[in-house]
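One chain of protein is taken out of this complex; the other chains stay put.
Showing chain A:
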Amino acid sequence: MSARRIFAQPARYGAIAPYLWMVLFFLVPFGFVLKISLSQTAIAQPPYLPVFDFSEGWTAIKAAFAQLSADNFRLLISDSLYISSYLRSLAVAITSTLILLLIGYPIAYGMARLPQRWQAIAMMLVIVPFWTSFLIRIYAWINILQHDGLLNKILLALHLVSSPVVWLSTDTAMYLGIVYSYLPFMILPLYATLSKMDPSLLEAAADLGSSPRQAFWLVTFPLSLPGVGAGALLCFIPIVGEFVIPDLLAGSGSMMIGQTLWLEFFTNKDWPVAAAAAVALLVLLVPPLLLYDRLQRRTLEGGR
């Protein structure tokens, strides 16, 4: 096929672009990680064995393949450190997502019912924190939460407590940080669904005998479920792998999987185990991702 024909049919070949992107920036790097996860640690550069050397010929590559093993994955299962950090990650992600939903839904609902002019302003207010670096914002929280921080000063000044409360390095601080950081990701998809909703549907519900509360649960809420799903997964998935917030705000008692990964990679220099943990995390996130995909597809089909 000549280049001219390819350019003559841009529509057909344009469809390749996203796949090319996926292969180049997801599948190939993932292949590297998968390969490292099946390797063994070594005091070498890079710090694992075997290393594929294509200059040595076919037999060397076959030998290198033979050396790969699933030992690291066996370690992940046998060592309770990994299982407990996975479980903690899931627990933190589920709890945070629920809190985010409880806080984000009313905010998004309120935003969607504002006069048109105010909606844009409210939207700005939700997005404005992004203008400051995420790390600086977390450090600001450390400042607020520390022993002689703003929060304790206010509480003491109001005589609500007699001595400073330990906020920092607790799960409370971590949840605060997570909910604070991820709230826009919950609000925006919810707002998108709620603001699209036809107000005459609520009038129809009222006309057919629903009280405002019934109308909410029978019409508004079911119709906002795609937004709920999108918001929840948009928060849940990255929170499972969250590293910075628990590292800076939570105590050192128990770790989330992101922290364990970091530890293996940078402190223990055990790239293969870190890679195995990363692969396992990805596998763990596949079911919710598939769920998200199905939800999206269903809304798309529903919209037809």
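Definition applied: contacts are C-beta pairs under 8 Å (C-beta built on N, C-alpha and C of every residue); 3 or more make two chains touch, one makes a residue touch a chain; residues count from 1.
One rule holds in what follows: contacts and distances are computed from a predicted model.
Asker: Looking at UniProt, which of "Hydantoinase/oxoprolinase family protein", "Spermidine/putrescine import ATP-binding protein PotA", "Glycine dehydrogenase" or "Response regulator" names the chain that isn't shown?
Answerer: Going by UniProt, the chain not displayed is called "Spermidine/putrescine import ATP-binding protein PotA".
Asker: Among A:Gly209, A:Gly253 or A:Pro287, which residue is in touch with the absent chain?
Answerer: Counting the whole complex, the residue in contact with the absent chain is A:Gly209.
Asker: For the chain that got dropped from the picture, name the residues of chain A it touches.
Answerer: Touch set of chain A with respect to the missing chain: 198, 200-201, 203-211, 214, 218-219, 222-223, 302-304.
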